[in-house]
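To keep things clear, I will list the structure first and then write my remarks on it.
Every protein chain except one is present and positioned as in the full complex.
When the chains are written out, they are named A, B and C in that same order, and each has its own residue count from 1.
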Amino acid sequence: MTRDAALLLPSTEPVTLIDPDGNPVHVGQDMPDPQALVHAYAALIAARRFNDQANALVRQGRLAVYPSSHGQEACQVACVQVLDPGDWLFPTYRDSAAIVARGVDPVQALTLLRGDWHSGYDPLATRVAPQATPLATHLLHAVGVAHAARLRGEPTVVMAVCGDGATSEGDFHEALNFAAVFRTPVVFFIQNNEYAISVPLARQTAAPSLAHKGIGYGVPGARVDGNDVAALLSVLGAAVDRARAGDGPQLVEAHTYRVQPHTNADDPGRYRSADEVTPWLARDPITRVETYLRGRGLLDDDTIAGYGVDAEKLAETMRAGLGEDTVADYRDLFAHVYAEPTPQLREQQALVADELSREEAR
Amino acid sequence: MTRDAALLLPSTEPVTLIDPDGNPVHVGQDMPDPQALVHAYAALIAARRFNDQANALVRQGRLAVYPSSHGQEACQVACVQVLDPGDWLFPTYRDSAAIVARGVDPVQALTLLRGDWHSGYDPLATRVAPQATPLATHLLHAVGVAHAARLRGEPTVVMAVCGDGATSEGDFHEALNFAAVFRTPVVFFIQNNEYAISVPLARQTAAPSLAHKGIGYGVPGARVDGNDVAALLSVLGAAVDRARAGDGPQLVEAHTYRVQPHTNADDPGRYRSADEVTPWLARDPITRVETYLRGRGLLDDDTIAGYGVDAEKLAETMRAGLGEDTVADYRDLFAHVYAEPTPQLREQQALVADELSREEAR
Amino acid sequence: MAAEKLTMANALNRALRDAMRADDTVLMFGEDVGPLGGVFRITDGLTAEFGEQRCFDTPLAESGILGMAIGMAMNGMRPVVEMQFDAFAYPAFEQLVSHAAKMRNRTRGRVGVPLVIRVPYAGGIGGVEHHCDSSEAYYAHTPGLHVVAPSDPADAYGLLRKAIESPDPVLFLEPKKLYFSRSEADLTLPVPPIGTAVVRRPGTDATLIAYGPAVPVALEAAEAAAQEGRSLQVVDLRSIVPFDDETVCAAVRSTGRAVVVAEAAGFASVSSEVVARVTERCFHSLHAPIRRVTGFDIPYPPPKLEHVHLPSVDRILDTVDDLQWEDS
Partner (left out) sequence: MAAEKLTMANALNRALRDAMRADDTVLMFGEDVGPLGGVFRITDGLTAEFGEQRCFDTPLAESGILGMAIGMAMNGMRPVVEMQFDAFAYPAFEQLVSHAAKMRNRTRGRVGVPLVIRVPYAGGIGGVEHHCDSSEAYYAHTPGLHVVAPSDPADAYGLLRKAIESPDPVLFLEPKKLYFSRSEADLTLPVPPIGTAVVRRPGTDATLIAYGPAVPVALEAAEAAAQEGRSLQVVDLRSIVPFDDETVCAAVRSTGRAVVVAEAAGFASVSSEVVARVTERCFHSLHAPIRRVTGFDIPYPPPKLEHVHLPSVDRILDTVDDLQWEDS
């Protein structure tokens, strides 16, 4: 770790490796190798399909709510692709696509938003923390998980994701500071999509960039084009490597944009114009890397079609899994409050059991 | 306000205008005018006497506890001297000397530490907020007070003081961010005395300096020698001017040292060596400016003796005021919870009244 | 003005607008309360009418919101802040307990903090975790705060106006599930002051004591009981702090039996307090112990199970049936 200001400040402009037209941009940074890019491309196709299908399932009443990451898929797939199997991901409600990219069953990944339970997958088995709704609070858990691993000498790195709005919370500050003071291997990854529901970035901060917050903790800050999966793989990959090497926490800000409403329940017409959104559609993360890969003969129509088929299978799994009505078991309400239910909870469960048996008897 | 990194970062070294031997240091900064320095000197003498007397009153059992600012008096007097009468001061438990420098009655200033009531002076009349014990929480109130004044078009600046330890709290982060986003005229003044009770600065932050936190909010950070009252007047004065001019909040970190225990109840032998303390005694804020002023014929023995007499009067007022036993009135417990006591509080007060009348009757 | 049909959301919006028109020290701020008008649209149109300085969005930080409000209240303003959802008020807990609630007392009455903390609260809307907490016990247990919860549009309007006029901090709990239920209300009519409970339905056999989202459920239960020939009185507390011992005890004494209905977990809650204080005062008028129908002592359930948790008409009626009628 360093206290040298020059090494802690982010670049003036976000790092881009492939421009919106699909051309490589020559900067000091390394272009990820072709397999990595092709892998990322496949993941992008899947992530986009996942978002589209989830939105459709909301319209069909199969999901209660869905905060889409449409347009942010490059962030979703890159932050997962740079991790080792032993690493951890700490996602928010917006990062369902990342969770699925990490290998979590898509139906389990949507348990929360379906309304079945607060979380559907096994965090310990998948090394994916439950999705955090209270903003920035999970960043501290990420620090704790990483610190415990480090105390045991494990090479674990933790990828802790949050939005631009979440950086205003006190817990963001405390998490970065704790990680820095204890030199804990966490990569704090901000998906700056310019909005916190209706509140634009300018109402969130007056800083030159969110990555400029790093120096206040002695944490190196980096800025990256959030719609360029190549740049993301490069910048996040380097951050993970440094964290794993013992250089302490890293802060990466991806500049992207929330092209869809906050969730299906939101009405962006009340706070932003369509004109603001349009230019971002042209910066779509998928077309960009596709153009680049095609241009270099690394991707052809057949391969693309194959990824499309895989993505359609994913969508089919979602439709099938979420199409079924689940039976919610009231006993779950009492079973997991403590390792052993208290006498009080047993009484309360018995009351419900009695009600139900009387109902059945009727 | 600017988002230009170069204008937001603090200097590499703290600004010093008078070195520990009393010699002027030539930097770009202006030396305050002689009257200001002499005024500050008199205030330093008073503040030191105040600290010594308060410590003595603890030993005599007249104060419950005293967190001394011995060695930090330059910070205490400078942060008050740069304010206009209409400005506000938001102090902590350690800033009793500053409160007195601001003109608050010294006995009222010690009400909290005496155990009579939670605060003794009138915050609205004195424009001094009640001393804050929960760390960093008052910084947000400072932002609110300043913002209200600004909405009314008043020229108020708020001086919000905290310690190095307090910068780790989430509220510090939220206060700086709110102030920056709303361009609120607050000067955040960190007295970095290297310790938070027993915890040294290195356990508090890995940043190049605490002033480097400013850029993460778009707030200019400045570093100043906290034992050099000339530099403090200059740097804090400039910060107040900028805030008043509409440039938004300012962050100033003073580098000083807590030469005494955290409070009389503390035992620093458990966590630091006397060797660490010794060099700081030679950097005493009073001798430094005294040497400088004497060397320039701006201060002579008679004047110094005069300030000594004034300080002794202050001490006498403290001894007299705190020597008397006060009568605590139980009705105060119920009178100020709400503007009007609730029926429940009336009942509870009546219960005590009844107990007391029965006691008296015995 | 004649009565009109409106929702609680309309009534709250009207109360804010009227208060801001009447007193230009009244300000509204929080997350998404500006151009969006709040996620429940309670602040709809306020920025347009009163400008950015009177109704505005803040950075996303609840402690910051409340802390800044305290400072503004110290300096002549009457801020109203919105905590977007109940559970998102927790980051502001220290500002609430150690500052908002104590400022007047710490300064021996010299500095009051007239502010209103609006909390869209409780469940019944199919919300995911952290969006449906009933957190009133935390507030009611904290001396220095007033805690109120309306149960219909007219009272929502009246209580919010009174909360904004109060010289002390008021926790204003807005039952989310009642936001969009519509009823007849004449907003020009005065409502009883904070600290006053009202009997919403007369009855002679037993008293249901409820507040906020539980009031309509209690009324429904009373209606159902009436069909079965049992006359239930319904008391709406409206104000949890201060508590209206007089009205509540009179009601309970008149029936000799009572059930407290509340959505929050029962343990160490407002409902415990109601049972304790009413029992203390009415012991010899009681034919049976006062019973409680509350949420269970569990985290708020996921949407598909909330119906099991919430006090229901059936559960209330079962509990009323249990009030040892054979003894009387």
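The definition used in the following text is that a residue touches a chain if its C-beta (ideal position, glycine included) is under 8 Å from a C-beta of that chain, and two chains touch if they have at least 3 such contacts.
Note that this is a predicted model, so its numbers are computed, not measured.
J.: In the full assembly, spell out which visible chains the left-out chain is touching.
T.: Touch partners of the hidden chain, whole complex considered, are A, B, C.
J.: Using the touch definition up top, pick the residue from C:76, C:109, C:124 or C:143 that touches the left-out chain.
T.: C:143
J.: From the list A:31, A:161, A:175 or A:252, which touches the chain that is not on show?
T.: A:175
J.: Could you pull out which residues of chain C are in touch with the chain that's been left out?
T.: Its contact residues with the unshown chain are 63, 87, 90-91, 93-94, 97-98, 101-102, 105-106, 129-130, 137-138, 140-141, 143-144, 240-241, 243, 264-265, 267-273, 275-277, 279-281, 283, 286, 288-292, 296-299.
J.: Which chain B residues touch the hidden chain?
T.: 64-65, 112-113, 115-118, 133-135, 165-166, 168-171, 196-199, 203-205, 265, 267, 270-271, 326, 328, 330, 332-334, 337, 342, 344-345, 348, 352, 355
J.: Tell me where the left-out chain touches chain A, residue by residue.
T.: Contact residues on chain A toward the absent chain are 117-119, 122-124, 129-130, 134, 137, 139-149, 151-152, 170-171, 173-175, 177-178, 181, 332, 335-339, 342-344.
The rule is short, and it goes like this: only the chains that are shown with their structure count from here on.
J.: Taking each chain's centre as the mean of its CA atoms, which one is farthest from the centre of chain A?
T.: B
J.: At what distance in angstrom does the C-alpha mean of chain B lie from that of chain A?
T.: About 43 Å separates the centre of chain A from that of chain B.
J.: Could you grab the centroid distance between chain A and chain C? Build each centroid from C-alpha atoms only and quote it in angstrom.
T.: The mean C-alpha positions of chain A and chain C differ by 36 Å.
J.: Would you give the residues of chain C that are in contact with at least 2 other chains, written as numbers and ranges?
T.: As it turns out, chain C has residues touching two or more other chains at 58-59, 61, 63-64, 91.
J.: Among all residues of chain B, which ones touch two or more of the remaining chains?
T.: Residue numbers touching two or more other chains: 170-171, 173-174, 177, 181.
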